[in-house]
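Before we start, here is the structure in question, set down as structure tokens.
Note that one protein chain is taken out, while the other chains of the complex remain in position.
Coming up: chain A.
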Amino acid sequence: MVPPDAGGGLMRGDLLSDPVEGLDEALAVVDAFDEALVAGLLRPGPAQAAGVSGLAGAVAGTPLAARVAEAAEKAAAGTGGEDHFVALAAARSALLGSVHDALVQRIDEAVGRPVEGDETAGPEPLAAAPEEAANLLAAARSWLCDLARGGWRGLDHELVAGAAPVVAAMLPEPGMRRRAALLDGFAAELAASCPGATLERVPVRRWADLWSRALLLTVPGSAGAGAVGTVTGRLLPLGVDVQEHATAVQAQVHAVLEPAGGGAPRLVRASVSAPKPDTVVGAGLWQLLRPRMSLLGAVGEGRSAEVEAMPVTAEGDLLWDDALARTGEPADAFATARVMLSAATAARVEPLDRHPVRIAVPVLLEGYAAREGEDGLAFEVAGRLLAVDTDRMPAAGPLTPEAVAASHACVGLLRWDAGKFLLQPLAVETTVRKKTVAVHAGAWAGGTSDKAGVRAEKAATDAVAVLRERAGRLLRT
């Protein structure tokens, strides 16, 4: 059995299922505003006006109060301008930021992990980067405000198509990738849902999230995530998290950094992302990303990496450069988790970026019982059920829901969505013929000799070859 003070393994499951004070009230305000966006703010009825005003009421005691009150009044009267919509998005974001903070505090208690110099070394105020094309941001903002006026029920192809030229102009500029990836994914979803009038159901919170996030990112300087320093030491990977929409993919390696010369280990991430055609899927995602980040190869082989003077952001994101890294000794993610996870400090999310969707806390679980229920798989931890989100595990990898259900140890990301905590498995340990075997979601990140994996790699290589051939012939004409 696991001794009571073992590594990061012990999590107080009871804390994760207890109610968080104030959460329901904050989310009710968000929901009411989000429902106003369903019908749109062009001619708001009493319900929409109430939803908008509720937002102003919720931030009445904050520095946002005056601006949001004015914005709510205008928007409720159907005369909201672009700055008013930005103010409303900011208020909604502040509310969800507070939800984020409450949830993170609860996780800190449950996991019992030290926090990196909390709030003390806040980043300097964001300065508008001069290279940010102001006209592109203005175009994005204008499109987003049109969306809000029409509402999700007012979606049509013409309206949605307004995003395409903005995205096309943003993509060549690496500093605009963040906005481009968001707008492109959002617009594709909206396009697939046209016309809004006949939609069976609307993803109310999701689209309001994406809308307000995108709108805030039209404020110059809002997408700064520059380096605040560098790190040197040994990087011990815990696992890979993949995110994708039709035309973009990102892989994030979660790892523990052991600083050279001692000091507390730190939780860090290394990310790599790329735009993609919608037909590049599965193993094709790894193929796109692999050449840009050698760390994916190291993770696939179960190795550590040595980094030297690698730039790092305030949020603990390494700005990866292959020239500053080399592949190191073999490193077992479970050993890393057992030995180091509970002592590793985690950086805080920047205030502007705080939202429950950003919660992705690496944890180790052992000694649970897997339960298959109506709502899918759950782990029974300390007498409480923690839902397991197997849907998030990438298809191009050996980790399957069946392997997770049969596991006895799991390294995963603790997340929160739609009112509950979830565990996203990154790797599990199972017993095969009396031997413990680890299966990693990101095992194919660097390539694979697995039979199914080789087939997937081949199919993806062929698909990209065809597209490149077509591009070579057609893009020049």
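Keep in mind that, in the parts below, a contact is a pair of C-beta atoms (placed from the backbone, for glycine too) under 8 Å apart; a residue touches a chain by one contact, two chains touch by 3 or more; residues count from 1.
Simple rule for what comes next: contacts and distances are computed from a predicted model.
Peer 1: According to its UniProt entry, is the unseen chain "Lactate utilization protein", "Carbohydrate ABC transporter ATP-binding protein (CUT1 family)", "SWIM-type domain-containing protein" or "Spermidine/putrescine transport system permease protein"?
Peer 2: Going by its UniProt entry, the chain not pictured is "SWIM-type domain-containing protein".
Peer 1: Considering the whole complex, which of A:Pro19, A:Pro63 or A:Pro174 touches the chain not shown?
Peer 2: Only one listed residue reaches the unshown chain, and that is A:Pro174.
Peer 1: Touching the left-out chain: which of A:Val20, A:Leu319 or A:Val339?
Peer 2: Once the missing chain is taken into account, the touching residue is A:Leu319.
Peer 1: Could you pull out which residues of chain A are in touch with the chain that's been left out?
Peer 2: Against the missing chain, chain A presents residues 27-28, 31-32, 35, 47, 50, 157, 164, 168, 171-172, 174, 177-178, 181-182, 185, 188-189, 191-193, 201-206, 209-210, 213, 217, 225, 242-248, 250, 252, 269-282, 284, 288-289, 291-293, 313, 315, 317-321, 353, 355-358, 360, 390-395, 401, 417-419, 456, 459-460, 462-464, 466-468, 470-471, 473-475, 477.
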